[in-house]
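Removed: one protein chain of the complex. Kept in place: all other protein chains.
Chain naming follows the written order as A and B, and within any one chain the residues start at number 1.
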Amino acid sequence: MSYQLSELATRFDLELKGQAEAQIQAVASLQDAGAGDISFCVSRRHLSVLEKTRATAVILHPDLSGSFQGNMLLSENPHAAFAKIAQLLHSQRRNPPGIHETAIIHAEATVHDTASIAEYATIGKSAIISAGCDIGAGCYIGEGVVIDEDTVLKNNVTLHHATVVGRECKLHSGCVIGSDGFGHAHEGENWLPVPQLGRAVIGNRVRIGANSTIDRGALGDTFIGNGVKIDNHVHIGHNVTVGENTAMAAFVGIAGSTKIGKRCTFAGKVGVADNLVICDDAHFTGQSAVRTDIKEPGVYSSGVLLEESRNWLKNAMRFKQLNTLFKQVKDLSRNDSNK
Amino acid sequence: MSYQLSELATRFDLELKGQAEAQIQAVASLQDAGAGDISFCVSRRHLSVLEKTRATAVILHPDLSGSFQGNMLLSENPHAAFAKIAQLLHSQRRNPPGIHETAIIHAEATVHDTASIAEYATIGKSAIISAGCDIGAGCYIGEGVVIDEDTVLKNNVTLHHATVVGRECKLHSGCVIGSDGFGHAHEGENWLPVPQLGRAVIGNRVRIGANSTIDRGALGDTFIGNGVKIDNHVHIGHNVTVGENTAMAAFVGIAGSTKIGKRCTFAGKVGVADNLVICDDAHFTGQSAVRTDIKEPGVYSSGVLLEESRNWLKNAMRFKQLNTLFKQVKDLSRNDSNK
Partner (left out) sequence: MSYQLSELATRFDLELKGQAEAQIQAVASLQDAGAGDISFCVSRRHLSVLEKTRATAVILHPDLSGSFQGNMLLSENPHAAFAKIAQLLHSQRRNPPGIHETAIIHAEATVHDTASIAEYATIGKSAIISAGCDIGAGCYIGEGVVIDEDTVLKNNVTLHHATVVGRECKLHSGCVIGSDGFGHAHEGENWLPVPQLGRAVIGNRVRIGANSTIDRGALGDTFIGNGVKIDNHVHIGHNVTVGENTAMAAFVGIAGSTKIGKRCTFAGKVGVADNLVICDDAHFTGQSAVRTDIKEPGVYSSGVLLEESRNWLKNAMRFKQLNTLFKQVKDLSRNDSNK
């Protein structure tokens, strides 16, 4: 597929400078781009690369337009414009509509004519697969699962019984939705499993990464809001709520019954304890440990900075004496002010 | 299924107050409960919710019996009583006995008549699937695997050759048991793989969460004791031993050859180094890093408390100078006491 630069400008409401009729076939990075490619540049830090690019056109912020001689599309948000143009030029790989002969569809399941069910998928009783859905090879869709329109499941995805998934979601390979929550009652030395009777309910436009897990609720549901983006190896415990447009990077773990607000971001490996409330617009840097409610929007961190192990060990040993040191300094200060 | 409140009281040896003939069909939370539901309350903190509940009956600690007017069952351990009643009322979803026509059973494998083998499962040579087992769709059971009675494997579970699983276990979707341990010998710049010749041996009543991994032993076995409960995304390295009734939350990682005692608890994301010995009844709070043997029962922690990133960074920079600070304060103290 090829587009004139002017078509792209019109379609995405961008200002064009240069040859309106230039033909664009693909996106590429500034370094790798060649004839027919469109690239983007968001920062003055890349001006030296921008100068040398062989891209047919570049998407730029208006502030950078003076720094480039070639064809350009101007946008206040070049990254978003690039994402949209890339989506247009590189249509997502989809399996063709229809049910593969090896897929097993329960007699009481409903699969829309325009949906695609790939090799060795299993669709359980009363499940509903809506128009435009694309269910990959080896997926397991349990009893009573409902998947709304245009949602894609890659390979070996498991949706346990009664899970609800909204429209235009993308669930990556190996993720497991609606698994039992980790709920036990202590009796003497034994752990009694508490039946997990709720559901996992996923909103629209949700992205769930490879091998991530979202547990069903114990009583009541686990809920993932519209537009939430989840990376690989993320764990969402039972009865958690995640607000709209929140994003979580790899290895984020949210323990049971915690409520996360809207538009939050969690960098890699952040852990959040159970039964907390995190307000909207809270942001957490990598590996933070969240042990208390967060009531104010802002950026939060925990952890220790990396250093050479020998030095680190000396300092880390001292951490254990920190409270003692504070008392010592308090005494010194008292003595000092008495002199 | 419906039970009279008096039947539940008798069956689980609980004191009943109120209408013995009240009919109970389901469990529910205090908030969501309605007619026919039984709920529970463990803490005075929820008294305001307890007052308003529409549950037909509530399980309470005797100390709270004066705070409620409705039907009640009294228990010293209301959470455990609730777990048992929930198990009774909400029988676990099981696949029907029998072998699905698409399952592949090796001619030399043994599958009990009362076991269930679902779609696209593969059962290897000499494997033994005992009475009442329920093997989910897409599971792979390798050569010589033995699974004892009434154990459930959800979907896409992999048990590599020679793995042993006890009775009444529940292995959640995507977990991998008996994968090779991470063992290599260094030779020049290269890592030579050391063949992993042992097994993974899982006791009775063990729960393993979705996408968790338990590696086989290198020489000798990896061993998970009876009653151990493991959450999602947990990793158990080769030749680890986990003692009875120990519980591990999501993302816990235990490195090779470490021995974990009985009744330990590991909160989310705890990491334990290799070749350690952890005593019975040791408890670790979230994200702790365990680098040494633990010889005394107790509660252990590491890490740094969350704060606003700007403040955190100032303090974290100072951590690198901590040892220097201690020396400085020591000097000041010496001078102070000399004055």
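Observations, loosely collected:
The working rule: a contact is a pair of C-beta atoms (placed from the backbone, for glycine too) under 8 Å apart; a residue touches a chain by one contact, two chains touch by 3 or more.
Note that this is a predicted model, so its numbers are computed, not measured.
When the missing chain is restored to the complex, the residue among B:53, B:156 or B:245 that touches it is B:156. When you scan B:246, B:265 or B:288 for touch with the missing chain, the hit is B:288. Checked against the full complex, the candidates A:6, A:114, A:155 or A:190 give a single residue touching the omitted chain, namely A:155. Remark: the residues of subunit A touching the chain excluded from display are 27-29, 32, 77, 79-80, 82-84, 86-87, 90, 92-93, 102, 118-120, 136-138, 154-156, 170, 172-174, 205, 207, 209-211, 227, 229, 231-233, 244-245, 247, 249-251, 262-263, 267-269, 286-287, 303-310, 312-313, 316-317, 319-323, 325-326, 329, 332-333, 336, 339.
Taking the complete complex into account, residues 104, 120, 122, 138, 140, 143, 156, 158, 160-161, 174, 176, 179-180, 182, 184-187, 189-195, 197, 211, 213, 215, 219-220, 233, 235, 237, 251, 253, 255, 269, 271, 273, 284-285, 287-292, 298-305, 307, 311, 314-315, 317-319, 321-322, 325, 328-329, 332, 335-336, 339 of subunit B touch the chain not shown.
Assume only the chains that are shown with their structure count from here on.
Centre-to-centre separation of subunit A and subunit B, using mean CA positions: 26 Å.
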